[in-house]
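Every protein chain except one is present and positioned as in the full complex.
Chains here go by letter, A and B, matching the order in which they are written, and residues are numbered from 1 within each.
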Amino acid sequence: MRLSLILTDSQECFTFLWPCVKMHYTQNGIVVVRRKKTVRSKYTFIEFLIFKFPLMFFVGLLYGMLGWTIVVSFTNWHGTAPNYDFAGFKWYRLMITLDRFHVDVANNLKWLSLGVIPTVILALFIAYLLELGSFRRLESYIRTLILYPVAMSFIVTGTIWSWMLDPDKGVFNTILRGVGLDFLQGRFTTNPSTATYWLILIFVWQYLGFSVIILQSSLRTAELREMTESALIDGASRLRILLQIIIPNIRSGLLILISLLLISTLKVFDIVYIVTFGGPGTATDVLAFYMLLATFQQHLVSLGAGIGVVIFLLAASIVIPYTIYAFKKWFD
Amino acid sequence: MKSRNRTLTILVVLTLIVLTIAYVLPVYVVLVTSLKTPAEISQRQYLLLSSNLQFKNYAQAFKLILPALLNSTIITFSVTALCTLVGGLGGYYLSRTRTRFSMVLFVMVGVAMYLPYQVILIPLVQLMAKTGLALTHLGLIGSNLILNIPLASVLMGTFFLGIPRELEEAAEVDGASKIHIFFRVISPVAFPAYVSVIIIIFTQVWNEFLLALTLATPRTQTIQLKLTEIKGTFVALYNLQMAAALITLIVPLVFFLALSKYFIKGILAGALKG
Partner (left out) sequence: MRKIVSVLIVLIVFTAVVFAGGKRGEATGMAAAEERKLEIFHWWVGPGEREAADEWFKALHAKYPEVEVIENPVAGGGGVSHRVVLQSRLSAGLPPDTFQALGGAELKAYVDGNYLLPLDDLWTELNYRKVIPGPLANTFIFNGHPYGIPLNMHIQNIMYYNKNLFDELGLTEPKNFDELITVAAAIKKAKPDMYPLGLGTKEKWEAAFVLDAIILGEGGPEYYVKLFKGEIDVTKDKIFRTALEKLAKLKAYTYPYHANLTWDQSVSLVVAGDAAMVTMGTWAIGAFLNNKWTPGEDFGALTFPQGKERYLLFHADSFILPKNAPHPGTTMDFLRVTASPELQIPCDVVQGGLVARIDIDPKVFPDPIRQEMQAYIRDNPTKLILDQHGSIAPASFSSEYWAAIAGFMGEDRPDIDKTLAQIGTLFTTYEVKKDAAWYVWP
């Protein structure tokens, strides 16, 4: 048996960290086929500077700072002065015993699921609706309508929403009372059990316009239009078209949108800060908010860093599998 | 066929009504509040139009927020432009290279994208302080850059992955340099992606609150901070804040509307494919 090495041309063999190796059995023996390295010629120094370097520089900075945070979470920095004595898992052990931490994690998970899924579904619905007819003028109206929250500043929209949701004289309840639907009134964000859900609603409201725009760009391709038309001719219902033709073909747009929303919900801070400040009590607290308070109000910097690490781990545990899955799907 | 159209119309009309209420109501409240006096606002009649319209609130608010508005505009535009540039270049590199290094980098960048920046807030500030950039516009621009480049790179990178290599290979055969290929060949095709990235980054930076809070000084104060400041902590001047908010609305809205023209043009040319 002979082992020969045959180099093949740029076969898009995407595996992660190990080279693509395939083994063939031929008449002459086992043949090992290895993917050739990229066909590209190497980058010249200038090209390196322009293409690679800025990215590497910034990502390097970012990870450097992340590393600093991880290190600090293992030190004993409490108080205003830096204290780099090694403290092991002290703060992590403390974290687990804190009620507030568990409330936070639960809330963050709620945000992750309820912030992303409804937004995507609603955005898809609206984007699709706009595609179905020729609503040109209507479209610019709707687009401006749902885009302005992003332009207006989350600080202000947060304040407005807290007024809308004020159980006493807020807009919602006042209107409900006005039309005689008193019993439908809610306590919204002043009720510890339901507060977070209303905050998430505000988030969906804020990001809907954004999401619709991103999806619209995916929906408006010539191919999709062709496919839709031929399906229509075949007599398929709109709904069926949506589910079986459109969704599978706007994967990239959906992917991007879901990624962006996941990021935004993990980072959520502004809404909680403005509308409830974590309240009532700590009912709407999220990790990012607690991290700020722990670091800067309680002066427990190591604890804050530890919370930051938890946020990072949460992000990583959801994101890395998702990214790998997304990339794999992308390359298939 | 007819019934299908009818259900469609009903759906559209319903959606329109719901959306209009959901999005116009808050603006109405902003408008109404911006024309009141603080004493009237205390009454918490949010829907009531004042009998004594305080248009001078707008003049006052405008004077107060103009410097901050300028700052925000400068910072946001700079960051958006630089981010898009570096993101495009970096994303191109990531999408076209298959070395182990670049793949790992791609994943690292992807994960970095999800990093809530609060995690690195303290070291970021320390970095800014040590490099002397803490109290300048450059500092704010730099910090926002650090936070947004992963996002821009991944977005552009995934887009470039979808562009077949024939174009570049043809250009290479003609002897074009990589730089030339990037700017003259690839980027025009990627135009709609650029627009998307620009919109996304612009939004993130314009609305950035916590970072600006940490690093800003009166000279470099961004509009988000100014809006909080206008309200004050001692006496709550929501009327000024609301008037300021409406004025602030203009800049990003104009920017978006201008861009959406390009957006649509690009889309019809066969943009982000599935």
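What we mean here is this: contacts are C-beta pairs under 8 Å (C-beta built on N, C-alpha and C of every residue); 3 or more make two chains touch, one makes a residue touch a chain.
Nothing here was measured: the structure is a model prediction, and the numbers come from that model.
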> Of A:S113, A:S140, A:S237 or A:Q298, which residue touches the hidden chain?
Replying inline: A:Q298
>> In the whole complex, not just what's shown, which of B:L16, B:L85 or B:A171 touches the removed chain?
In response: B:L85
> Any idea which of A:G115, A:P149, A:G209 or A:G278 touches the chain not displayed?
Replying inline: A:G278
> In the full complex, which of B:S72, B:N144, B:Q204 or B:T228 touches the chain missing from this view?
Replying inline: B:T228
> On chain A, what residues meet the omitted chain?
Replying inline: 78-82, 94, 97-100, 162, 165-169, 187, 189-190, 192, 195, 275-283, 292-293, 295-300
> Which chain B residues touch the hidden chain?
Replying inline: 38-39, 41-44, 74, 77-78, 81-82, 85, 121-122, 125-126, 128-130, 132-138, 141, 183-184, 187-188, 191, 210, 213-220, 225-226, 228-237
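Quick note on the criterion: only the chains that are shown with their structure count from here on.
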> Within the complex, which stretch of chain B touches chain A?
Replying inline: 4, 8, 11-12, 15-16, 19-20, 22-27, 29-30, 44-47, 86, 89-90, 92-94, 96-100, 103-105, 107-124, 127, 145-147, 149-151, 153-155, 158, 161-162, 177-179, 182, 192, 196, 199-200, 203, 206-207, 209-210, 223-224, 227-228, 231, 238, 241-242, 245-246, 248-249, 251-253, 256-257, 260, 263, 267-268, 270-274
> Which residues of chain A touch chain B in the complex?
Replying inline: 14, 16-17, 37-38, 40, 43-44, 46-47, 50-52, 54-56, 58-59, 61-66, 68-69, 72, 125-126, 129, 132-133, 135, 138, 142-157, 159-161, 163-164, 166, 168-171, 174-175, 205, 210, 213-214, 216-218, 220-224, 237-238, 248-253, 255-256, 259-260, 262-263, 266-267, 269-270, 273, 288, 291-292, 295, 301, 304-305, 308-309, 311-312, 315-316, 319-320, 323-324, 330
